[in-house]
Each structure stands twice: as C-alpha cells, then as structure tokens.
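Okay, structure first, notes after.
With one protein chain withheld, the remaining protein chains of the complex are depicted in position.
Then we have chain A:
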C-alpha cells in the first residue's frame, strides 16, 4: 500500500550527517562496553551493570539512527500489484470457469457432434 509515513520529506545533507554520526556513536558505545568489561576483568571487580553513560549513548544513537535513516532511505514505495496482475487479461480473469456453459458455436464446429447428436449416447458407468 502507498504510505507516506516518516519518509515524506526528502533526504537532506543534515540527515545523512546525523545518520553517519549515530552509526559512529553506536559503534563507539559498543567499543566502550567491551573496554569496560576488559577494565573490570583486569582490576578483578565483579560485573554488575554497564555505566549509565554508555547505556544512554547506545539508546540515543540508536533512536537518532532510526530516525535519520528513514529519511536517507527515501519514501516508501507502493507494493507493485501490477507485477501480479498486470500480465493478466480480462479474458482470463473474467472467464468464470465454474459457470462455463457448453451451448455455443463449438457444437457447429465440432467434427463429431453432428454425427453423435442423432444417437442417444449414455456413458454406462453411473454407479450411485
């Protein structure tokens, strides 16, 4: 379905800068967390929780990244229904095969019908 949620505004240079900075900040936060664990191991302290500044940096950079990247990625594309249906023709779509009747010119064109129609053929395998 067409949608113009957050991708309505075109991507600006600012959005790209924010996206790049947030990626860097996110990587940095991960690196900081690893460094913190290394420091704890070297000083032989037990691990309880990550420092608040690392947690805050992770969350903030993640949210900024999500926001900026939706702009960088551009507007949402409508789902292409024509790929499924565009190739089809009304001849096929509107044929209603379950309701097909056999009363048409084919009887006149058939090589066998005129010969057959005089006889009352019944296929003898009715086994109710």
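Everything that follows uses one rule, which is that contacts are C-beta pairs under 8 Å (C-beta built on N, C-alpha and C of every residue); 3 or more make two chains touch, one makes a residue touch a chain; residues count from 1.
One rule holds in what follows: contacts and distances are computed from a predicted model.
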Which of "ER membrane protein complex subunit 2", "Insert subdomain of RNA polymerase alpha subunit", "Large ribosomal subunit protein uL5m" or "Ras-related protein Rab-17" matches, in UniProt, the chain that is not displayed: "ER membrane protein complex subunit 2"
Absent-chain interface as seen on chain A, which is shown: 1-2, 78-79, 81-82, 85-86, 88, 90-103, 106-107, 109-113, 116-117, 121-123, 125-128
